[in-house]
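Here it is, the structure, as structure tokens.
Omission of a single protein chain aside, the complex is shown with its protein chains in their original locations.
Chain IDs A and B follow the sequence of writing; residue 1 opens each chain.
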Amino acid sequence: MYKLRVNGLSAWFQNKQVLFDIHLEFPEKKVIAIIGPSGCGKTTFLRCLNRMHELTPGARVEGKVILDGKDIYSEMDAMEVRRKIGMVFQKPNPFPHMSIYDNVVAGLKLMGIRDRKILDGIVERKLKEVGLWDEVCNDLKRSGAQLSGGQQQRLCIARALATEPEVLLMDEPTSSLDPASSARVEALIRVLKNNTTIVIVTHNIQQAARISDFTAFIYNGKLIEYGETKEIFESPKDPLTEKYITGRFG
Amino acid sequence: MNLRKIKNALIRITSTIVVVLITIPLLWIIFDVFIKGISVIGLEFLISLPAPIGEGGGIANAILGTLIINAMACAIGLPLGIATGIYLSEYSNDSTFSTFIRTIIYTLSGVPSIILGLFAFALIVIRIGHYTAIAAAFALSIIVIPIVAKATEEGMRAVSIEIREGAFALGLPKWIVVTKIILGVAKSSIITSSLLAFARISGETAPLLFTALFSYYWPRGINEPMASLQVLIYNYAMSGFEAWVIRAWGASLLLLLLVLFINILVRRISTR
Partner (left out) sequence: MGVSIEEYEDKINSTIMEMTELIENIKDHVLHLLRDKKKGLLPLATELCKVAQIKEEKVMEFCIEALIRLQPFASDLRKLTTSMKVAYDISRICRYLRNILEVAEEFDISKCDTSEVLSLFENALSMIISSIRSYLQKDFETSRNVIKADELIDQKYRKILRKLASEDVEHTCILFNGLAARIIERMADHACYIANETAYLLTGNRTL
């Protein structure tokens, strides 16, 4: 059963095409890793999956991204898409003017949910889910910007999860974290997989091998190979994939 | 000792001397105003109306007048300035039109305040037929707008792309992202600039001379001539009567303290 299907996706920045006719399916409740060299278009690809790409001036997309049978470009509103397909970024980006509490429920509070009881419950549940509750439960009023990098990233994951997205996109979520924090985030991804489909862009191929069920290799804006992670990392079919994951590129 | 070290020492010594030299007159002014003004400041000075020479009296109406005029100027200038800043930062898309607007707005901040006073005089005072605090507030608000607009635009532009995208990724519509996230992050720079604008207009005298003029009584309404510290200082200092001159010094000290207080407040906000 496929949660998300990408059908002939191409993307441009001004006149420069950066993604070429990508076809791909994401099974439900799996972790899918997107790997590829810097500048190959993997982040752009991820941003096309929740319509973040179109926020960049001059950016353009063609093709379909189908979430549970509905095309997110023609049959859904961008805001609705982003609530259903959450995103975590490379650099932790908690809202600096908000407390930890407000950061977690920012998406809900700003959309008009004010019921204190509901919000309290969500804050506790989501912070527990990302393993941050025990560390911050006594100072939820503190600014989110005062946490450590790893804690900030988990806070951002909690914030993305608060709207109960069905798919979570992660753009190199551990690249700015130390090994211990990275390991915590990876462990968290394994837990989140139980009820979320996760698409993670990473330039750390060991990480892709550790945490993903499926791996897609993108090179020069084209999907070169997609398959089960074990297959891709043990016996890739395409010589380009082979070259990339054995570190013999260029 | 080599040449590099000599140059280094030379620059350190000259810059220290320059700093000391420019600090001396500044401290001198503050010290002088303090010494001359402190003697007159007392309860009566702060709470009573001006009285004829020799009968004491105070400057309470001018204190209140300055506060009212400033408040009105801010009530007009802050929303307009902030709105302008929001537009320039978030909605202008850096078009030629926005560049034009930006140039206009920022040129405003360079216009001598006496011209703004004349403009308000021509536009409002002449039409109404009498001096009025409204015209003063209008003139001063034109000083507030560019200060706040510039700070708002810069504060909002400084909000990183990561924070913006984080907000959009939550499925928030643009107007919420702009007003609740970006404006929220830029809040402290907007508050800071508002306070500085308040301090700045507290010192403006020329626009008031053409607009609110002066009054020896309590403010009776905003569409009336109104006393202000600035004009009071001007009037009393030029009067030649020693009792009034000393009151001018007292009023100057009050203004100085107000500006000093605001600057300390701004420092505390921006370093928080």
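In the analysis below, a contact is a pair of C-beta atoms (placed from the backbone, for glycine too) under 8 Å apart; a residue touches a chain by one contact, two chains touch by 3 or more.
Since we're looking at a predicted model, the values are computed, not measured.
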item: For the chain not depicted, the shown chains it touches; value: A
item: Contact partner of the left-out chain, one of A:H23, A:R142 or A:K237; value: A:K237
item: Residue in contact with the excluded chain [from A:A158, A:A209 or A:I224]; value: A:A209
item: Interface residues of subunit A (partner: the chain not displayed); value: 205-206, 209, 233-237, 241-242, 245-246
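Here, only the chains that are shown with their structure count from here on.
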item: Interchain centroid distance [CA atoms averaged], subunit A/subunit B, Å; value: 47
item: Subunit A-touching residues of subunit B, taken from the complex the two chains share; value: 93, 160, 162-163, 165-173, 176, 180-181, 184-185, 187
item: Subunit A to subunit B touching residues, read off their complex; value: 50, 52, 55, 57, 79-84, 86-87, 89, 91, 93-98, 106-107, 110-111, 156, 159-160, 163
